[in-house]
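Before any comments, here is the structure.
Excluded from the complex is one protein chain; the other protein chains are retained at their positions.
For chain A:
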Amino acid sequence: MEVLREMVEEEEVAEREEAAESIKWNEKVEKMVRPLEMRKEETTLTQETLRDLEKKLSEIEIPTPAERLVFTTDTIDISNLPLSYKTNTPKEEHLLQVAGNFSRQYSHLCPDRVPLFLNPLNECEVPKFVSTTIRPTLMPYPDLYNWDSCAQFVSDFLTMVPLPDPLKPPSYLFSSTTVLKYQKGNCFDFSTLLCSMLIGAGYDAYCVNGYGSQDLCLMDLTWEVCPLTVKPKETIKQKEKALPKKYTIKPPRDLSSRFEQEQEITKQQEMRAQEERRLREEEERLLEAEKAKPDPLHGLRVHCWVLVLLGKREVPESFFIDPFTARSYSTQDDHFLGIESLWNHKNYWINMQDCWNCCKDLVFDLGDPMRWEYMLLGTDKPYLSLTEVNDEDDAENLGKEDEDKSFDMPSSWVDQIEISPEAFETRCPNGKKVIQYRRAKLEKWAPYLNGNGLVGRLTTYEDLECTKILEIKEWYQNREDMLELRQIQKGTGLNTDYFKPGHPQALRVHSYKSLQPEMDRTMEFYETARVDGLIKREETPRTMTEYYQGRPDFLFYRHVDFGPRVKKVALSSTESNPRPLVKITERFSRNLAKPADEDVAERVFLIAEERIQLRYHCRDDHITASKREFLQRMEVDSKGNKIIMTPDMCTSFEVEPMEHTKKLLYQYETMMHLKAEEKLARHQVWESEQEVLETLKLREEEEEAHTLAISIYDTKRNEKSKEYREAMERVMHEEHLRQMEAQLDYLAPFLAQLPPGEKLTRWQVMHLKDECLSDFKQRLIDKANHIQARFEKEIQELQKKQQWYQENQVALTAEDESMYLSYCSQTMFRIRILEQRLNRHKELARLKYLALEEKLYKHPRLAEYLKAST
């Protein structure tokens, strides 16, 4: 309380400033209001548009309490709200009375504290106790099970509206359902919704009414560093120094002067300290410059946030959540300047502790009546350090509680909080949200909103005014090419694309300056998805380096140097002109199946010099490795014969000279093998180049097309599955109809002639049967006749046409003739079909007749007589 008094005093001192501030504030409000009113006058269009417009406008008017009254009565459609919103149950009335009593006693006991925020009006102008406004709900989305995602959702989903009076709690507190519907709210609305969700998810969460810093209350993040730009601190792994073993050799004697070393060290330290001091000073200067003007209302701004206490859901430590930004703060954070009261769905507590040092000294032991004054007895918060004496004191001081002892908090009046899947997916109002941070701007979009799958963009700036772009990060979702993140460095012009697994070329990271080939670029791959085990390919205009992993030939590195492209004069432009290869270096890891002397570690093909260099692996107990160099030049001896192999074509150094390697035959064979390998390596280089070209082409195409992939489980968006589902439904429907048909009683028309309900006589039955059969027979005959008639008609028509053709054959054009021919063939086809149908009908008619007779015999109403008769 002292802090408040001090604050007030301070305020008096700074009265003038504040007055100026408040004038500004009013002006601002007026500015906002006036154009709206003007527009209101203009909009005398249809009822609907007017209403729509009005609704929109009135939502914007929330800052002024007067306007807000209008808004609630006029525009929030309270007619559809359930009864619990409009009236109070007796229990709630009782609670309000209790609250009123509590409030009176409180103001009597603590006259210097601000009145409690207990029962604000809801959207229907009905006073409701704050605790009953919290409606614990567990959301059906698994994403909303943890506090961080919940908070993120609330902060994304709602648009922040500042409090009508920044120094007072609002007089209205809407239900969460209404807030969700209009996607707007002040900090109390935010906190109530978040608290409902967190309690529903099992957290021990509370709404806190208190005082926050200006940034916090106005959701001003421009002074905050964007959390996405903060690099995770590298945890320095403390390498456990192995204890020196018994026989660990002693290091060689150090012969340098210790004095000199010390001198050096002290000198360096001085230098470093100086440097550090300079840096710190600079930093401080910068900070000073960046620091905002002190807030005149510091410590008086009312804010509402969420407190999560330790214990439930394995929360190790109590913390605050700011519902606007979804960030968590420790309870010692500087942004939170004091707490008046806090509540959950069960009870209401008033803070009796001093907030002179912000919230740093507060103890969140709600069971302690010295620190937290509760409103209702019988809470589930045990007093952690309960003693007999204290308890008695309480009883004396606050004897009024006795009567309320059995009183429970009534259940919430708010309807079940529901978030539709569409709304959940769209998240932000209209699917878009922009947050301004210090030197950074974060934009968010709902998935599928942007055609290229963009869901987020973080722009970091060099300066505070956000004019010079430093770096842009763009996040994508659901892209067919699996692009996940693109990073654009404005300074260097370097683009880096990150891909999720599943790109056709198994691309993982692609950083480039331009998509033109033979430029600086790095491609990283998901090596498990590639047959050749390529991890990384780096390119510069003149070189290409490839890194491999897990290859059966143990190759892990290949470096290619290209020469400048030779200009060929007579070369058509379509033919490719590959760059000449100068050098190919390949490195292999150790193949343990071979002895080290035969296992090549490095192979260098100096193509321009026609030389091949081999370096072998080092033996375990050696420090030198064998080497071999082959000269490929073909020479011709004096007689014109080709010299196959001479000893000077191969120079080698062997760690342990062996007999067989000195032989020319061995060298010759090795060289032949290497020649083949060189050819292969050149081919592979060519293939790599081709692959790069292909990848670049593919990337370009993907960038242009940027189609979005739709999951087969996404029933809303996936057209194919939708169609399929609809088709299935149709089929089901038809099947159903057919079944209905099948159940038709074929005797129904005949039975209808007889008086209903009576038992049939034998004669009647026989008659009925005969009638039914004869009727069916007639139908069959009719059908046969019908087919016959059609058949004859077709034949007649054909004959007519033929006749016509015979007569006019000479005069006909080719076109007419072809038409005639096609007509003939069609007619012939029809005739044939009719003929077939007739035959088939003739065959089936008898069977059908028999089947009907059988059925009649089995019919429940005729069966007994017919059975008897046969």
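In this section, contacts are C-beta pairs under 8 Å (C-beta built on N, C-alpha and C of every residue); 3 or more make two chains touch, one makes a residue touch a chain; residues count from 1.
FYI, contacts and distances are computed from a predicted model.
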{"item": "Options \"GPI transamidase subunit PIG-U\", \"50S ribosomal protein HLL, mitochondrial\", \"Dynein regulatory complex subunit 3\" or \"Sestrin-like protein\": UniProt name of the undisplayed chain", "value": "\"Dynein regulatory complex subunit 3\""}
{"item": "Identified contact with the non-displayed chain, of A:R104, A:R272 or A:K663", "value": "A:K663"}
{"item": "Omitted-chain contact residue, chosen from A:I623, A:A752, A:V810 or A:L847", "value": "A:I623"}
{"item": "Residue of A:K245, A:K720 or A:K759 touching the missing chain in the full complex", "value": "A:K245"}
{"item": "Touching residues (missing chain, whole complex) on chain A", "value": "245-250, 252, 618, 621-624, 644-645, 653, 655, 660, 663-665, 668-669, 672"}
